[in-house]
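Excluded from the complex is one protein chain; the other protein chains are retained at their positions.
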Amino acid sequence: MDGYTSSELVSIFAMQGFAGISLFSVLLLMALGLAIIFGQMGVINMAHGEFMAVGAYTTYFMATLTETYFPAFMPYYFVLAIVVAFFVSGLLGYLAEFALIRHLYKRPLDTLLATWGLSLIMQQSFRSLFGAREVSPTLPEWLLGSYQPTEMIDIPLNGMFVLGLTTIVTLGVYYLMFKSRWGLRVRATTQNRVMSDAVGINTKKVDRYTFALGCGIAGIAGAAFTTIASTGPTTGTLYIVDTFMVVVFGGAASLFGTIASAFSIAQAQSILEFFISGSMAKVYTLLALVLILMFKPEGLFASKVRR
Amino acid sequence: MRKTSTSRLPSIMRRRFVKGLMALPAAILLSNMSLSVSAAEVNTTGLAVTDDTVTVGILHSLTGTMAISETGAQEAEKLAIKQINDMGGILGRQIEIIQEDGASDWPTFAEKSKKLLVKDKVAAVFGAWTSASRKAVLPVFEKENGLLYYPTFYEGLEQSKNVIYTGQEATQQILDGLNWVAKEKEAKTFYLIGSDYIWPRTSMKIARKHIENVLGGKVVGEEYKPLGNTQFGSVINKIRLKKPDVIYAAVVGGSNVAWFKQLKAAGITSKKQTLLTISVTEDEVLGIGGENLEGFYSIMKYFQSQDNENNKAFVKAFKEMWGEDSVIGDVTQAAYLGPWLWKAAVERAGSFDVDKVVAESEKGDIELTTAPEGYVKLHKNHHLWSKARVGQWKKDGQATVVYTSELIEPDPFPAGYQ
Amino acid sequence: MNMLTNTDFTLSIEDLTVSFDGFKAVDNLNFYLDKNELHVVIGPNGAGKTTVLDLICGKTKATSGSIKFLNHELTGLSEHAIVRAGVGRKFQTPSIYENLTVLENLEVSYPYGRGVFGSLMFKRNEKVLNKINEIAKEIMLDHALDTEAGLLSHGQKQWLEIGMLLIQDPQLLMLDEPVAGMSVKEREQTAELLNKISQGRSVLVIEHDMEFVARIAHKVTVLHQGKILATGDMETVQNDPKVIEVYLGH
Partner (left out) sequence: MSFVYEKLMGGKKGLIGFIILAALILVIFPLFLDSFRLNLVGKYLTYAFAAVSLVLLWGYGGILSLGQGIFFGLGGYAMAMFLKLEASSPENTAIQSTPGIPDFMDWNQITELPWFWEPFTSFTFTVLAVLIIPAAFAYLIGAAMFKRRVGGVYFAIITQVIAVILTVLIVGQQGLTGGINGITDLRTLNGWDITSDSAKNIFYFVNCILLLAVILASRVILTSKFGRILLAVRDKEDRVRFSGYDVANFKIFVFCFAAMISAIGGAMFTLQVGFMSPSFVGIVPSIEMVIFAAVGGRMSLIGAVYGTLLINFGKTTFSESFPEMWLFLIGGLFIAVVMLFPNGLAGLWDDYGHHITHKLRFITKGVSKLIPQSMLRKVEDTRS
């Protein structure tokens, strides 16, 4: 790397580091919902990407609404949109659990197929409602552009926003799943349904709300995603494999594992992309994941369980 | 299947332009056009031609990832056909449309094109968008001796008897734009970035040869991202490190949106950086958002803002038929030319027979003076003579044309660029 | 420590330890099983009984220590190799193929055609059928050969699983709670069955039902928190103050 001044290299290094962290926060936000649904409940939700798209479309809808009727509210709508996205996706998740998933808890591979069917239906619904074109909400000014700590360093504002959002959601999930009374019930239910029933936990209710929570978080991820990319009917399918890889690689039931896995995948990919072409970077990253999973099938941070 | 309207906008918005549809001008029948020639005379090969109708096919993706891009093209084709019908049709026959959905899936394109040619016996097909779909249908058209009007600007390196290419081949689009940026912006160093498939790669190959051999410039980076990729952080940092005079981009589809949003977020805007792209038309801007593109340049043969009478009439008619909110990009305009070029060739041949229509087209003197982009002429090699234009994007999603070339001869197999 | 390396024990377990994330489920265990001995392991819940069986048959990997079967080291072998060496194991809940008939269940367990191609070429000949009939009679299911295994009663399922082990003629048979969920009559029949099959092979049984243990055991070992508390005949063990403490103290 000759021909570059050291301050140039330092700032590139800093920005490259942030690119990795930014990818990390995106992956983590996508994976959190799935970590709950797949990791805690054992449901393979192939429609997870579509629940993200629901969040993204909700944001788009809110943006259009605000632009048309309350233009003065534009700088603030985005925060509200995230909350609405959470509830809309969550509500749809609640309904999906009620209609489909609850009949399939004993057949995990079948949840995969049924949710795939669900994802097709959702995709067509997006197309019928919003059209085949990709859409992008108009973002508030404060989300555009970059923060310049020095002359040469630009830190994207949307990346910082997603990072912040991811931190909040992660802490929220941690509190909810591991510190709250409700999280205890969820974990009890997933570990021993019969026993949980016996000690008076309404396991059906727990299932439904857990699934809804996972979908709701997917909705938040979708909303956040509109700051980075556009949304189309098939957007969800683009992310589903990456999302599953993060969760599986981290060891399905471990929140810390999901975080570590998102971090290592993001850094690996972002660094590889800097040195080799994009396509091959993706191939190498995925290949490495598959190889590692072959040697450690239970993922990075699965705890040893006495069976 | 027959389809009268496409749903590409939220239904709340759609209601508005249904009214526009109703208000379409009544059919203007030019009676002198309806020559009374029997079907047997104008059709010796068993095409779907009756004494008062002729059937054509439209084959674009209505579903799947490509539906986004192909919507405009099929709308323009339907507009042209409607206008031709209102003028009395072709050889006194009204054009009927059979539309098939390619579903963004190449094998489906092949299957449907075969159906259109073998079962429906259509006289011509307007359709295909991606290179891959064209490659998939090409053997079918050659085998069944069909006629395809293909609207997309593409990589060249092809010339089939059975295809008329109404978009630009790569050299037409690329070379003049590069000359312009080298001269106007005194650009010496270029960073090439594209999606990873044949069109960007071939275009970049031509661009690189032109930059290195003709302009005496330097390519400081060349990068391809998988289709659908939405992460450009690392590439943007590489670009920052190389500090090119010009970023030369051919990113497509959903990636395009991510690419420009992230450029803007990284503080790379037109204030500091010249960016020239060959993959952004008004259609793409709709998704990317004008604010993310403001000040960057596209090279195309057509921009919606072009100021001439043909274009004003076209834009007005298009909006009347498809809604006030619709935008028109380069491919949409090229698709619009297809039915008109076919009409001209059929009328000169006095027949719908594919061989005769192709023979007329290959004479190299079919011209359209009414094309929205301006004057175009069909070359012997099945491509169009056309101009290259550089447009600078504005916040409202429209471009200002800042440069227009001379009429460029199409050269699908450019010597020195292969 | 390796004094006993070459012995005539069927099974000798020495210094066996396994820990799950620091929790020692089996802690430095030493245990020996004689030829033709029917040995019962008892102990409160969580004592590590099932884990010991898991370790012997290779389902769980030991952290340290050695398990020798007829002087062959078993730790490190895969499950199927351990089975082929002559160790059979019945699970706590009956583990049979519910969609196959009794006959097919026994046939799948028949110790020939165990390789991929062997199984493709395997023929159900006279010899196989005779053996199946013989075993079926022994486990009192000869009348139900064509019944789908899922339709059997709970007790019959337990017997079928024992039959699936017997057909392989193992030197060491390990049974995890063989009479759980059985009626009084079935218990008696099972006790008889066990006494019969323990002739000519060693049998290791885990059981809670003291009455049943008393009926069948040659020797009893009490396990507590992964360690051996007492070993001996039923009477000795029952009178051991440490054992009484463990069982009553809880």
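Worth a mention:
Read from first to last, the chains carry the letters A, B and C; within each, the first residue is number 1.
By definition in this document, a contact is a pair of C-beta atoms (placed from the backbone, for glycine too) under 8 Å apart; a residue touches a chain by one contact, two chains touch by 3 or more.
Since the structure is predicted, the reported quantities are computational estimates derived from the model, not experimental observations.
Counting contacts over the entire complex, the absent chain touches A, B, C. Considering the full assembly, C:I96 is the residue among C:I13, C:I67 or C:I96 that touches the omitted chain.
Checked against the full complex, the candidates A:A63, A:A229 or A:M245 give a single residue touching the omitted chain, namely A:M245.
From the options C:N30, C:T147 or C:Q168, the residue with contact to the chain not on display is C:Q168. Where subunit C meets the missing chain, the touching residues are 57, 59, 78-80, 83-84, 88-89, 91, 95-100, 104, 107-109, 111, 113-116, 119-122, 124, 164, 168. Not every partner is drawn; the one left out touches subunit B at residues 1, 7, 62-63, 100-101, 103, 105-108, 110-111, 114-115, 118-119, 131-132, 135-136, 138-139, 143, 155, 157, 196-198, 201-202, 205, 224, 226-227, 413, 418. Residues of subunit A that touch the chain left out of view are 42, 44, 100, 103-104, 108-110, 112-114, 116-121, 123-124, 127-128, 237, 241, 244-245, 248, 277, 279-280, 282-283, 286-287, 289-290, 293-295, 297.
What we mean here is this: only the chains that are shown with their structure count from here on.
In whole angstrom, the spacing between the mean C-alpha positions of subunit A and subunit B is 36. Separating the centre of subunit B from that of subunit C, both taken as means of CA atoms, is a distance of 75 Å.
In the complex of the two chains, the subunit B residues touching subunit A come out as 6-11, 62-65, 67-68, 71, 196, 223-226, 228-231, 233-238, 240-241, 254, 257-258, 261-262, 264-268, 283, 286-289, 291. Residues of subunit A touching subunit B in their complex: 4, 8, 12, 15-16, 18-20, 22-23, 26, 61, 64, 127-136, 138, 144-146, 148, 154, 156-159, 227-230, 232-235, 238, 269-271, 273-274, 277-279, 282.
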